[in-house]
Every structure is written in C-alpha cells, then in structure tokens.
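Since the structure comes first, as structure tokens, the remarks are kept for the end.
Here the complex is missing one protein chain, while the rest keep their positions.
Entry: subunit A
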Amino acid sequence: MSAMRAIIWRELLRFLHQRERFIAALVRPLVWLLIFGAGFRAALGLAIYPPYDTYIRYETYIVPGLCGIIVLFNGMQSALSIVYDREMGSMKLLLVAPISRQWMLLSKLIASASVGLLQVWVFLLIAFFVGIQVEPLGYILATPAIFLTALMLGALGLALSTLITKLQNFAGVMNFVIFPMFFASTALYPLWQMQENAPWLAKVVEFNPFSHGVELIRFALYSKMTWVSLSIVVACLILFFTLALWGYQSRRHLLKRKFR
C-alpha cells in the first residue's frame, strides 16, 4: 500500500505543479460548455428523456459528456506519461521497486483516475457557478461514477501504451482513439436523436464504452442508476486492465529494446 500511496501522491503533486496542464484540462471542456453549448442551444432541441424529468438546456445536457472528455483526455495523457517514462528511462525506478508489475500498473491507474476526478470536480464547480447545477446528492453519487469511468478509460490508455514503442506514435493513436470515441458517443447528442437521423451511428454509439461511461455519470448526477452502463463500464475496465497486464507481461522483448 505504501508504494500505491507514493505513486498516487506523486501523480497528484505533479498535476498540481503543472499549472499549464491543469488549465488546459479545464479550458477544453469550458470552451465546449460556454461557446459550443451556447451556439448549439438554439439548433438542437432536446426532448424529455431519462434521466431528465423535464426539458433541459443543451449546456446542461453536455456537462456529463464533458466530464467524460476530461477523464478520457486524462487517461490518455497518463498513458502518454508512461510511454515517456519508458522512453526516458525513468520507468526503471518503478521496475526495481519491490512491488509486482501488476500492483505498479494498478497504482498508476488509480493515480491517473484520481487526477481525472480532481479535474472533473473543479470543472463541475465552475459549471455550478455558470448556472449548471444538480442536486447536492447528484454530486456525491456522480463521484464514484466519474472515478469508475476514469478507471476504465485509464485502463484503455494503459492497454494502448503497451502497443506503442515510440513517443511520437502516441499522438496519432490519441487522435484515432479520443476523437472517434468522443464524437461517436452520447456526450454531445442523445441516442434517440441519432436513432432517428443516423441509425448506423446510433449502433456505433451503443457499442462505444465511452457512451456508457458518460451515461453512468449523467444518471448519477440526477441520482439515478443505469445498470446496463454500469455493467458495461465495469466489464470494459476489467477487459482493458487485463489487456494492459498481459501486454506488459508479454512485451519483454520491447523492454529489452528499450533498456539496452
């Protein structure tokens, strides 16, 4: 536990020291919320659809999706930092520590999700002050939902990092993962609208684990539960983390090349 605490403490401290990263993490969703949201409010009509009991503004609709994009970017960024550490050699310190690689990866994953949760809390606080508010219980219930989604996306990042041998390749992978996951999800538009206008896209969205992370957060913010999304998020978390463990165990040849 001491090693896990140290890894989480270091990640949080690093994040707080890197003010630019903190600001960038918040600016992205805030631009979507304040500019994109205001612009699309008039264009997109939203029907009453669970978990909402009444008509809502478009900005209100996209807040859970923006929480999702924060943890998605954070998960990929954490994976990037692992690739960077591996490339620069600083990963060696972790590899000689008297902890198993499984424990090391789990610690890294929890550390990354904790940083993601911290970012989302700050974002929700700002959203609160610009008038997008939910019941206090919603914030409490959303916390584990956000954390779980962050774990799933962090595990996806870890699994991807096993496939990447060079730092410069990571940007491409991020573009192929982050943007398709974000745009082909329920983050920006509800599923029923896609089912009416682009049924094929609706199918993709339904299979996108990111959509289920966003829905889990959305329902939790309104003190409701979607068991389907919860099950999919947990299943994907287990799958991605298993793939990451397998990747780090089986890529000794890569370690050989790296640490020659």
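Note that contacts are C-beta pairs under 8 Å (C-beta built on N, C-alpha and C of every residue); 3 or more make two chains touch, one makes a residue touch a chain; residues count from 1.
Assume contacts and distances are computed from a predicted model.
Trainee: Just go with whichever of "Hydrogenase 4 subunit F", "Cell division protein FtsL", "ABC transporter, ATP-binding protein" or "Multisubunit sodium/proton antiporter, MrpC subunit" UniProt uses as the name of the absent chain.
Mentor: From the listed options "Hydrogenase 4 subunit F", "Cell division protein FtsL", "ABC transporter, ATP-binding protein" or "Multisubunit sodium/proton antiporter, MrpC subunit", the omitted chain resolves to "ABC transporter, ATP-binding protein".
Trainee: Can you say which of A:94, A:110 or A:205 touches the chain missing from this structure?
Mentor: Of the listed residues, the one touching the omitted chain is A:94.
Trainee: Quickly run down the residues of subunit A that touch the omitted chain.
Mentor: 2-3, 5-7, 9-10, 13-14, 17-18, 88-90, 92-100, 252-253, 255-257, 259-260
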